[in-house]
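Below: one structure, written as structure tokens.
Excluded from the complex is one protein chain; the other protein chains are retained at their positions.
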């Protein structure tokens, strides 16, 4: 019997199935240093223990997306090794801060299955939760991917399209942010004097800077997350693919855009929820990533008068500065430069 | 008098000579994060403090090969700066686990010298030991290299070919692995349900995945190990060499193959000994590394009923997937794709 895992195919998944994923990971300051080196993130709360003390953290929490990528990476060998497309995310919530020293593992439940009309593939919906060893959840999200069948004649083990929210209700967010006194927050160290009240719904912000990505960079990042998807690493395999090249992990683009968004959103210090995300087009090494943001919504956070929540659309574009906010045309088709359309809730001091 | 070291030439080595190597190194979680980013290793015991507690470690030990590379790197300026070939390894044993916070230094003894018939070079055999500051040895190995003479007329200081074992006797292994209760070992977190009893002598495992290597990656790795061999870093020098390119440190290939071998050997959680290793052909940036393994032998570990030892041949190939296990032809010549032939003992829970 083969010792090597070929991953799960569509007919291997069963509605309600629980998958405990391999390789728990103790997050360290080594990971946070690498995260800084990979993206150049400058949010003060993740960079400085001392700044984090002022926000009632015991030390600097790791970047929310670092925790997300580490949890996500564990799911790849079980969920998406045979995926042909990453269809979407929804209902992502950050439940506890993650600090260096915390150990994370991941568990997924199959919450939906839908065979495609071709009979060759199907959509698999999972709810993934990142946990500490005592079972305490630190983050959770739903994700759906299109997965190949091994045997086109196989029957799916259940059929259900789960009901997922269009956006996380703001009454559910903020759990991973300790209460703090906004007056103790130092705007100069944080990098901007613009706080919650200064942002308007509909406001668009060009983040100006661009970042060119190298093969070594995205490979280092994706391995750091112990994400094993072959398409990111194996040029021999990829040269015969329709792209002819290694694909960059979509999460790498999210982190690049988030780091670029510091210039304009420096006080959006915490990602509280991921409402949805779409990798509109692939990115390859040599491409330069730019980003812009739009404020979609503003909300109160339950029992918190120190922070408010901004719902932000973050768009990343490839090889095109974003001064004119490239997005969709009147027919709803994305500008060809757009590679990421990401919708999240961020907290900002009032 | 020159302040710059030109390294030792063949006639500088003396039988019995002790070389205390420079630059002790405190290993940190920064090193382990980089190791993960460089190779994508997923062995749970090195990734999670909590998993390591279950194996009676006080925290996650560093990857055995990270400790090996750090010790090896220190020897380069004294042993192999003028080497023209790395001839072999033998009798490598891991004696104590290495944890973040441990400081390692290296000492080598010249255990053999053999002038070549050309009179221009000679083989130098050393026994290198990696130690903590109190002198406690953490690993030891023999290595032999072919070293240039400065002066072709110089006489060697001794002649001896040391008697080195073909393989480490299993009665000598296991010292760096604390005793643990195999039942506490969580197969789901470890990544495989296949334990010691499931592997058969002669069984071959294709590790399936491939990893394309970039210049920046192997340079970062080799500098992390403070290995100064010019051939890895200096393109100006290398462009006039017979390869025309920078050579990738052979240890980088060993670590890549070991990380790939997780898929099929996830429970082979500890390298207990290195029986031998041969860098069959060089690797250059842009090459894609694949690997396969063969179980050569199974053995008990002295006084241990929790783990067994697998003797494994790990073969790495360049730009060629390993589904057909490329190795040697009937005349004993390696398949042109093979770049590494590595023989080691791994421990696995029973």
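The chains carry the letters A and B, assigned in the order they are written, with residues numbered from 1 in each.
In this text, a residue touches a chain if its C-beta (ideal position, glycine included) is under 8 Å from a C-beta of that chain, and two chains touch if they have at least 3 such contacts.
As the structure is a computational prediction, the values presented were derived from the model and not from experiment.
Asker: Just one of B:59, B:114 or B:230 touches the chain that is missing; which is it?
Answerer: B:230
Asker: Touching the left-out chain: which of A:9, A:51 or A:99?
Answerer: Going through A:9, A:51 or A:99 one by one, A:51 is the residue touching the chain not shown.
Asker: By the contact definition given up top, give the residues of chain A that touch the hidden chain.
Answerer: Considering the whole complex, chain A reaches the absent chain at 28-34, 36-40, 42-44, 47-51, 60, 188-192, 194, 198-199, 203, 205-212, 214-217, 220, 263-266, 286, 288, 319, 321.
Asker: Quickly run down the residues of chain B that touch the omitted chain.
Answerer: Touch set of chain B with respect to the missing chain: 3-6, 20-26, 28-31, 33-34, 77, 100-101, 103, 105, 133, 214-217, 219-224, 226-228, 230, 233-237, 246.
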